[in-house]
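Worksheet for the structure shown next.
With one protein chain removed, the remaining protein chains of the complex are shown where they sit.
Let's look at subunit A:
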Amino acid sequence: MLTTTTSLTPLVIGVLLGWTGAVKLVSRATVRQAPKTALARMLRSSERAGLVLRAVGAAELVVAVGLLALPGHPAPAVSAGVLGAGFVGYLAYGRAIAPESSCGCSANESAPITWRAFARAGLVLAGGATAATATGTWWATVSARPGVSLGLLAVAAAVLGGLSADLDRWWLLPVRRTRLRLLGHPLTGTSGGERVPAAATVELLENSLAWQAASPVVRSGLLDHWEEDGWRILLYSGVHTGRPVSVVFALDATTSRDTTGEPAVRVSIVDSDTGEAVADDLLTVRPRTVLPMAG
């Protein structure tokens, strides 16, 4: 099994480097993504970063062809290992100086440098080292043990695919969607017995005439809220004729913007120091007229 794995490694690493190298070399996205890569930060130039990315892509392609065509030869395997070590070093340096930037590992991806990029680069390094010890050719191994080989190759493809952020959209979201479909929505039953959340009461208040009436007095955001006898009480602080006041609203705790278009709100203004209700002419408020639309 170990010999099989070893002799298949050049194929796996070769295909991976062939893919990432080809994408870097020929894709127009290389130029588009170059400014976002850590490389552009290191070289202080997006154009230079684009050129270096293309050059690395070409090198990857050469190594890939070598691995695939000369599997027993140590040179391509050692080169792959060197490339892998270079990637790990680049990622570590990029993460240190520009953690927000993307790695540009396959040029198409724009995800920031994460552990997955490190793991993939580490696998290239380990794969290069393993391939250097391979004695047989991968095609001889595949033809001799086709079942085991295909199984190992499938596992390798799954692992490398899972470590490639730019392939996520092809498998991660469909897998997650299927899981929801099979296992049910994990957030079913979060409705909490259909209670109207405080946020809905706040929203109802903010769309009420009472809020408009009290808005010249209210200064704070929501200070506190609680329920009593089916009422939801919302507390704000404010200033009225130069004195600190508490502005307190009471709304039916079971209503929301969905259930009523004309919210009934009780409102009272209380002097914060004396506790006395402030006599106010809030009730004289009139709905603001909607200004005519131009055109």
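Definition applied: a residue touches a chain if its C-beta (ideal position, glycine included) is under 8 Å from a C-beta of that chain, and two chains touch if they have at least 3 such contacts; residues count from 1.
Everything that follows uses one rule, which is that contacts and distances are computed from a predicted model.
Remark: of the listed names "Sn-glycerol-3-phosphate transport system permease protein UgpE", "Cell wall protein", "Ion-translocating oxidoreductase complex subunit D" or "Cobalt ABC transporter ATP-binding protein", the one matching the undisplayed chain in UniProt is "Cell wall protein". Of the candidate positions A:Ala77, A:Ala210 or A:Ala253, contact with the unshown chain belongs to A:Ala210.
For subunit A, the list of residues touching the undisplayed chain reads 36, 102, 110-112, 114, 172-173, 176-177, 180, 185-192, 194-197, 199-200, 202-213, 215-226, 228, 231, 233, 235-242, 244, 246, 248-250, 256-259, 261-270, 272, 275, 277, 282-283, 285, 287-288.
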